[in-house]
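For this depiction, one protein chain was excluded, whereas all remaining protein chains were kept in their positions.
Presenting chain A:
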Amino acid sequence: MFKAFLIKYAEIGLKGNNRYLFENALRDRMKDALKPLGDYNVSKEQGRIFVECPDEYDYDETIDALKKVFGISSICPVVVIESSEWDALTKGVGDYVEAMYPDRHFTFKVEAKRADKKYPYTSPEICSHMGAYLLRRFGELKVDVHQPEVRITVEVRSKAYVYSIVIPGLGGMPVGTNGKAMLLLSGGIDSPVAGYMISKRGVSMAATYFHAPPYTSERAKQKVVDLAKKIAKYTGQIKLFVVNFTDIQLYIYDKCPHDELTIIMRRYMMKIAEKLAEQEECLGLVTGESIGQVASQTLHSLAATNEVCTLPVYRPLIALDKNEIVDIAQRIDTFETSIQPFEDCCTIFVAKHPVTKPNRKTIRHSEKNLEEKIEDMIETALSTVETIVVE
């Protein structure tokens, strides 16, 4: 019965003069999300975004797509009443209740919003008159203004809109309103979740993956592309940079103490990701690190990896437990992909007993052994980077 949706947004409403930028971004993100499903018309009007559906459309698919758009606080399937003239309005609302609720043994309350201030009734008058009309038309209905089972909302503009279903949206802010960040994407559980979380605040994503053939396989790389596709459903298009990291890894292996290998490796990953970030005009790095999860994520290790870059590093999972991260991964459908077992062949680079409390001075000292070639190797890695655009 629904041919349209009213979309409400919360936080955007607070943004003073920039508000239109946020609204436009949200409208555009919704258009992007709905485009694969058909010819929807998405328009902005007075603190609402209005979605008109094509004649043939799938209700559940549409809701699912909208539920992946950051910035939406709620999705209301709505019936449009072409004229807001009172008799037409009451009949329209009555017909809605009749069609929507075959069994009308429930309590209700009418809520009214009046954008058209010249309308002959005030909002409280619309509520009480409409309530009275519905009680007359459907004897089974009862009013409960405090805890109604059904809230029937009527919005009066040039046309009128009636709805009683409110589906919660994702919240957050529309992607593209808060700059861009570079996600360090591995094939694991954490990094896709981190990308999702930062993107929720309106941040666009680029991503870097460190590929180490033959120690990591083509399948491991494909898995990362698949993960990028999964989060791109939320973040929009992602430019994925695949860096061939093998030579650098082997060089570190040859020149540095084995127990510091992972830390030093991560420091170079950060450096390379930062260079790509600058090239892409990203304003920060995003990682899936969480304190204490592994040896390279103790506070000492994080301090050691953090010091090599100047861009801020955002770590949205920093204080989450693994099971909390897994919950989100399952919700955003990255978990099943993340646990495919492809990347384990690079375990030879992980020391059996890695340092858990690396001393930054010692690490810097060890890195001196790399001075001869490392800058050239980074240059080579950057110049041979493979770019995959994921949507």
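The working rule: contacts are C-beta pairs under 8 Å (C-beta built on N, C-alpha and C of every residue); 3 or more make two chains touch, one makes a residue touch a chain; residues count from 1.
Operating definition for what follows: contacts and distances are computed from a predicted model.
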Undepicted complex member, UniProt protein name, chosen from "Cytochrome bc1 complex cytochrome c subunit", "Xylose ABC transporter ATP-binding protein", "L-lactate dehydrogenase complex protein LldF" or "Cysteine desulfurase": "Cysteine desulfurase"
Full-complex contact with the absent chain, from A:40, A:215 or A:268: A:215
Hidden partner chain, touching residue among A:80, A:291 or A:351: A:351
Residue among A:80, A:150, A:166 or A:250 that touches the chain left out of view: A:250
For chain A, the residues touching the chain missing from this view: 213-218, 250, 253, 258, 339, 341-342, 344-345, 347-352
